[in-house]
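Here it is, the structure in full.
What you see is the complex with one protein chain gone and the rest in place.
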Amino acid sequence: MELSISIIIGLMILGALYAIHAKDLLSSVIACGIVGYSLVICFLLLKAPDLAIVQIVVDTITLIIMVAVVLDSSREESYSKLDTKGYISAATGILMIVVLLYFFAISVQSLDVLGTSSLRMANYYIEGAAQKTGSANLVTGVVFDFRGYDTMGEAVVLVTAVLGVLTILRLKGKK
Amino acid sequence: MNPLIPLFVIIPLVGAFLIMIIGRFIKEFNKYFASLILFSLALISFYFLFTTRENSFVYKVGGWEPINNIPIGIYMVMDGFTAIVVCIINFIGFLSAFYSISYIKRYTSENYFYALFCLMIAGMNGVVISGDIFNIFVFLEISVISSYALVAFGVEKNELEASFKYQVLGGLASFLILFGIGFLYWKAKTLNIADIKGAFSNGYDKTYYLFVQILILSGFGLKAAIIPFHAWLPDAHSSAPSPISAMLSGVLIKAVGIYVIIRLFFNMFYISEGMSVLITTLGTLSMVIGVFLAIGQWDIKRLLAYHSISQMGYVVMSVGIGMILVSRGVRNEVAALAITGGIFHLINHAAFKGLLFLNAGAIEYSTGTRDLREMGGLAKAMPATSATSFVASLSISGIPPFNGFFSKLIIIIAAVMARFYLLAALAVIVSIITLASFMKFQRYAFYNEDPDKKKNSIKEVPFPMLFSMIILSIVCLLLSILVFPGIRELILTPAIDILMDPSKYSSQIIGM
Amino acid sequence: MKGMTLIVKKSTQLIAGIIFMYGIYVIVHGHLTPGGGFAGGVIIAGSLILVTLAYGGEFLKLVKEEAGTTIIESMATIMVIMIATAGFFFGTKIFFNNFLPRGVVAQLISAGVIPLYNIFVGTEVAASIFIIFLSLVIFKEESPQ
Partner (left out) sequence: MTAYIMCFILFLVGLYGVITRRNLVKIAVSMSIMEISTFLFFALLGYIDGGVAPIVDPADPVQTYVDPLPQALVLTAIVIGLATTSMMMAIIIRLYRKYGTFDIREIKNLKG
């Protein structure tokens, strides 16, 4: 199990690197879509069908929006030599990445390996979940009943984003 | 389980959606409806300020009782510290909404403005009263996404660019916070703040704990614009409409940034000395660098934005001093004094920074420029604005009768008693430079007479803007009474007790 | 916005309805099979976007559509909040209470309030994503090159 997941994540890393360094913006957006769709396969391997459905459709919508933005533009990235400011930001980026990775590698040793995670709060979601919430799908039970307040916040986040998009895309801001 | 707590989130949400629907048909509806909503919220928060003295109300959303001492559902917690911050949010929110009744005439589509404003208030209230870290993240996203859109409200070049930079850094912070939550869940297997403290009580790996703390600190530090992550604040606050930058500077970076850092580091993590020294140095750095960046500014709003960073540095430094003493376990009363100074300065900064941004908006409203060099002699043309701005400038630079002086005094005394003489000296120096910078602001904006400048066309701002500015300047004066022992026990001390001994917080939440 | 070629139009005629029905199926069976309010809502939005892309639509119709969808969206979100606050009055007087009877686990009408949440969150998500897509299209139409 761990091997197959690691292979897929390795491919995702390659896709991500290509997406960042691609010359043509459209191919970079499509590479990002590929990384999203391979996440769907990971979800299926990790026994999360709910997430697979939502991720595959949301990734399609994100791809549509990104392609809509990139398509009518001159798609090549204006490549320019890294000036000093570029080198500084690249150096700080790499430094930050090395530090974070080093910290992560050490602190991961003391935590439980993939697949052996114990349960504490979630025990009671699984145990009496079907009776308490009445829903056969435990994830929907958790989403809409145990943590329904989060999901209302969630729906409000989406409405805020719609309002935000409507305000940003209106033609005239000031009278 | 008193049922008033969820009203903090329900009222602004339902109000925002009603504004979106009804505002389309009745033009004048949304202006007054939004102010009415926020006024009712301010009343409820004052009610809570005076009733949650020692106890803390816990509201179990969904009615899920804990099973053998492990909380299942999401908890809303209203205790001393929450009551103070909720008061700041809703009171300054009401005044900004009332202020923008006439300010917003210069922008198109007021419906979206008021709907997003109510959603931002709902998000901030949700963050402050929730006792569950993932819930804090969701409501953080509501308030932050609506502030992205409000920063880019007048859709011109610098506003769009500032909002884009703000979104990139804000999104970065959200992913760091999500990763931190994932990491916490990995070991603690629970999301309730008090329960996480319980889960870590039987020992934890040092580097893992440090890594999680750094992730969470940098995530929320980015929202609070602490020094290494402050890049977005000057652009975002100077290009937003003035009532929004008053809300952003006065309330958002506190409720969503500083409050969550203080709450998590006192009530969720075990404070280690290394971490508290890091927080104190970050606070001192942002205090010093913020003020030096602010000196060279000529645009009023950028000047005020940089001063926000330095004033937030005061709060973080004094809370950091308290954390160092708590982690060493020595001199608890000095630690309590340091944290009191920090929270008191938080309240004061909300009052006078909000007022300064409203003044900047009033100047921009009547003269049309924000550049100090093009102004002059506004004192005669706009008497009320110059009076309130004089009050605010004196209180931010810590002149005795005003509230800024007392909170800075407590911070400096605490630093001296905790034997951090360097920090105390820096605090005094920065206060003096702030005074100099605001004297420059006053002189250029209001007092130096330029005969050639046309002053007759400038007239005073309409009533709603005046009303909120005058109320805020009165509040700046009134807040100084918080120092006296009688009032302080009522409001500040319960917040300090909740933070000082964290077992009080978890025992009330979980009954551990 | 001009539509696409005849082949695309004909194939959307075939599958758009099916996708729409599948979205409704996923919403309604949210508490039995994987999926739920969010997944179904996004699928419905996908089918609406497919039809708009395939057939295009002159500009004014799109603007009117967007205004109508905004009303639907805020109505659906208010309904979600109403069900949540309905918990105040029924059941055990708590904010997010599941006050309807639970019923037998694996049946269609079984999980108390959850199917209602599913339906309203589903419509709200579908309306929101459709508005985001429409506002992008309208902006690209009306803004100067």
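The first chain written gets the first letter, and so on, giving A, B and C; residue counts start at 1 in each chain.
As a convention for this text, a residue touches a chain if its C-beta (ideal position, glycine included) is under 8 Å from a C-beta of that chain, and two chains touch if they have at least 3 such contacts.
Please read all numbers here as calculations on a predicted model, not as lab measurements.
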Touch partners, limited to displayed chains, of the chain removed from view: A, B, C
Options B:182, B:274 or B:401, residue touching the unrepresented chain: B:182
Hidden partner chain, touching residue among B:56, B:174, B:310 or B:395: B:174
Contact residue for the chain not shown (choose from B:78, B:115, B:152 or B:251): B:152
Absent chain, residues of subunit B that touch it: 134, 138, 141, 145, 148-149, 152, 155, 157, 160-161, 163-164, 167-168, 171-172, 174-175, 178-179, 181-182, 185-186, 191
Contact set of subunit C toward the excluded chain (per top definition): 32-34, 36, 38, 105-106, 125, 129, 132, 135-136, 139-140, 143-145
Contacts of subunit A with the absent chain, listed as residue ranges: 1-2, 5-6, 9-10, 12-13, 16-17, 19-20, 25, 28-29, 31-32, 35-36, 39, 42-43, 46-51, 54-55, 58, 61-62, 65-66, 68-70, 73, 77-78, 80, 86, 89-90, 92-94, 96-97, 100-101, 104-105, 108-109, 113-117, 119, 121-122, 125-126, 129-130, 136-139, 141-143, 146-147, 150-151, 153-154, 157-158, 160-161, 164-165, 168-169
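Everything that follows uses one rule, which is that only the chains that are shown with their structure count from here on.
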Distance between chain centroids, defined by C-alpha means - subunit B, subunit C (Å): 36
Inter-centroid spacing, subunit C versus subunit A (mean Cα positions, whole Å): 22
Cα-centroid distance, subunit A relative to subunit B, in whole angstrom: 30
Subunit C: positions in contact with at least two other chains: 70, 74, 77, 81, 84, 95-96, 98
Subunit B, residues touching no fewer than two other chains: 13, 17, 20, 61-62, 73
Of subunit B, residues touching subunit C in the complex: 1, 3, 6, 10, 13-14, 17-18, 20-21, 24, 59-63, 73
Of all residues in subunit C, those that touch subunit A in their complex: 26, 30-39, 42-43, 45-46, 49, 70, 73-74, 77, 80-81, 84, 95-96, 98, 102-103, 105-106, 110-114, 117-118, 121, 124-125, 128-129, 131-133, 135-140, 142-143
In the complex, subunit B residues that touch subunit A: 13, 17, 20, 61-62, 64, 67, 70-74, 105-109, 112-113, 115-116, 119, 122-123, 126, 134-135, 138-139, 141-142, 145-146, 148-150, 152-156, 159-160, 163, 186-192, 195, 199, 205, 207-208, 210-212, 214
